[in-house]
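One protein chain is absent from this view; the other protein chains keep their places.
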Amino acid sequence: MIELKNVTKEFKIGAKDKVTALKDINLHVGKGETVLLKGPSGSGKSTILSLIAALNKPTSGEVIVDGKRVSKLADNFTALFRRENIGFIFQRYNLIPTLSAKENVIVPLIPSNPDPIKLEKRLQELFSSFSLDSKMGVIVKNLSGGEQQRVAIMRSLINNPTIIIADEPTANLDKKLSLEFIEILRKLKSSENSIVIASHDPLFFDLDFIDRQIDIQNGEIQCY
Amino acid sequence: MSFKTKFVLLFILATVLLISIETIYLSVQDKNSIDKRLFVRLVTLPDLAISNETHYVRHRSLSDTFSIFSNSPTLSENFPSTFVYNYSEIQKNLPSRIEVAKQDK
Partner (left out) sequence: MQNKINRFLLDFSVLSIFRRGSKNIFIFFVFTLLIFLLSSILFISNSIKSELDTTLNELPDITVQRLQAGRAINMPLSRVDRLLAIEGVKAVIPRVWGYYYFANAGVNFSVVGIDSFEDQYRDLYSKLCDKFDFDRLKKDSGMLVGVGVKKILQNSFYGDYFNFVKPDGGLTKIKIDGVFKGDTKLESNDIILLTSQKAREIFGMNKNEAVDFVVKVANPTEIPNIARKITTLYPDSRVVTKEDLSISYQNLFDYKSGLFLALFVISAFTFFMIIYDKASGISSDEKREIGILKAVGWKIDDILKEKFYEAFILSFASFVTALCLSLFYVYFLNAPLLKNIFIGYSTLKPAFDLPFAFDFQTNAIIFFLTVPIYIAATIIPSWRVASMDADEVMR
């Protein structure tokens, strides 16, 4: 389902210097698999996630998702690819604070001009499954941390993605909220989608629903 | 659509409608221009009686260069009239007598 073949990623700093974030990575994630990328900050976990989501292009190598060579796609096609296949949960949620919960959740679907009735139905489903029915119209900055987290997750699920990506999801959360998040992830696991989590939070290390743990150090995979 | 969007679109629509109404109302109004034409035919003088400070502002199309200095030797502007009404082009294009004499030959 997700394949990284001999992927190297270098970032330019200034005119001459460059930093190698990933060195010749080979990675495979199957359909229905839940994979944890663990390693310290700066090890390259976030870079792998952004490559899978086609937010970046590798300096060399290929990224293939669901049979598509996303590393070779033009910008407009990668956007479409993300809209149809990826649900991204950002570290700091990246919600738009002055929009309501409902308005934030539908942001990924706006350009495709969805059918209002179907959209409303989907929103009702999502909000009730996350127990936020009463908070649909509330401005996001007035929601609690946990509620904002759930809105961010709903936004990543609105388009029924086949790949869910979470980048350090519990980095800014307390233990209670972290555990709540883990429970939500457990419910999301299904045979239809793959989940890739990047985290150095020890809470993730001994979870039963995680199929594989991949250790990343200094841009290289240590343990497979 | 959210309330704000509806408000903005309605505002723009209402303003455009108001402009159309104003324009139609004003163009339909009966402004009697016949009287004005009759008056000008009678009096035969050009230019409007808007500014009377000096001769060259009042009848700017008929005045000559020297009337500018009729009040004083200094070129004193009658602000704001001359600031708004520039001197007539005719004043500037006086043919010189030498030029006219040449044509004669």
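All chains are identified by letter, namely A and B, in their written order; residue positions are counted from 1 within each chain.
Assume a contact is a pair of C-beta atoms (placed from the backbone, for glycine too) under 8 Å apart; a residue touches a chain by one contact, two chains touch by 3 or more.
Since the structure is predicted, the reported quantities are computational estimates derived from the model, not experimental observations.
Novice: Could you tell which one of A:45, A:122, A:135 or A:155 touches the chain left off the display?
Specialist: Of these options, the touching residue for the absent chain is A:155.
Novice: Tell me where the left-out chain touches chain B, residue by residue.
Specialist: Interface with the chain not displayed, on the chain B side: 1-2, 4-5, 8, 11-12, 15-16, 18-19, 22-23, 26-27, 29, 31-33, 35-55, 57-62, 64-67, 78-86, 88-90, 94-95, 97, 100-101, 103-104.
Novice: So that we can see where the missing chain sits, which residues of chain A does it touch?
Specialist: Residues 50, 53, 55-57, 75-76, 79-84, 86, 88, 90, 94, 96, 98-99, 103, 106-111, 113-114, 116, 155, 159 of chain A touch the chain absent from view.
To be clear about the criterion, only the chains that are shown with their structure count from here on.
Novice: Where the centres are mean C-alpha positions, what is the separation of chain A from chain B, in Å?
Specialist: One centre to the other, that is 68 Å.
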